[in-house]
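For this view, one protein chain was removed and the others were kept in their places.
Our next item is subunit A:
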Amino acid sequence: MIVEEIMKTDLITLTPKNTVLDALQLMKNKQIRHIPIVDEDKKLVGLITSNTLKNRLSLENIENRKLKNIIEDIMIKDLITAHPLDFVEEIALTFYEMKISCLPIVSGGKLVGLVTASDLLYTYIELTGANKPSSKIDIRVEDKPGILSDIMSIFKSHNANILSVLLFPDSKDEKYKIVTIRVQILNPLSIINDLKKENFNVLWPNLPGVTQ
């Protein structure tokens, strides 16, 4: 999945000559926390976040005079940006490592989109398939080739439609992995029985300390 598939393109921006008060009001009215600052050519020149306002307007200088200052004086100019063709996994890493909450997307020198941490989280929700009617089954498997194919052939024999598959390391034993499958079915019992017949360790539900 690439950034242009998840970024917001309906952008709310200000210019460097707008005032700090403008930024505060816009954040309040639109219920947003990030405002990219662009010049007349839509070139990205800065960023104002609710954190910027909090950190750079110290208690002593919150006076009307300061609020009438222009944005240029306080905006973040040292910007981290991404490209529409970047991978979502890559920008997720950027969010995590740089401890940021918003990433302006720039192409051809112009601001073309914005991705916030909330947008990334929603993408994760969609990836897990949790937004469609389905059951979830966890299976603890040995970390070796071919296992996933063995599991999938059982789902196929039940004509069961899979919405998502996630694979992650077992936190207790690195020789094992947990396969999490969201499947569009209310009654997964016949699938579970077939998995158990093939000696798969099915965790349905998976509550450490209770089911293991």
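The rule is simple: a residue touches a chain if its C-beta (ideal position, glycine included) is under 8 Å from a C-beta of that chain, and two chains touch if they have at least 3 such contacts; residues count from 1.
We take it that contacts and distances are computed from a predicted model.
One chain of the assembly is not displayed; among "DNA-directed RNA polymerase sigma-70 factor", "Aspartate carbamoyltransferase", "Acetoin utilization protein AcuC" or "Amino acid ABC transporter substrate-binding protein (PAAT family)", its UniProt protein name is "Acetoin utilization protein AcuC". Touch with the chain omitted from the figure is made, among A:N18, A:T49 or A:S134, by A:S134.
Subunit A residues in contact with the hidden partner, per the touch definition given at the top, are 129-138, 158-161, 182, 184-190, 204-207, 209-210.
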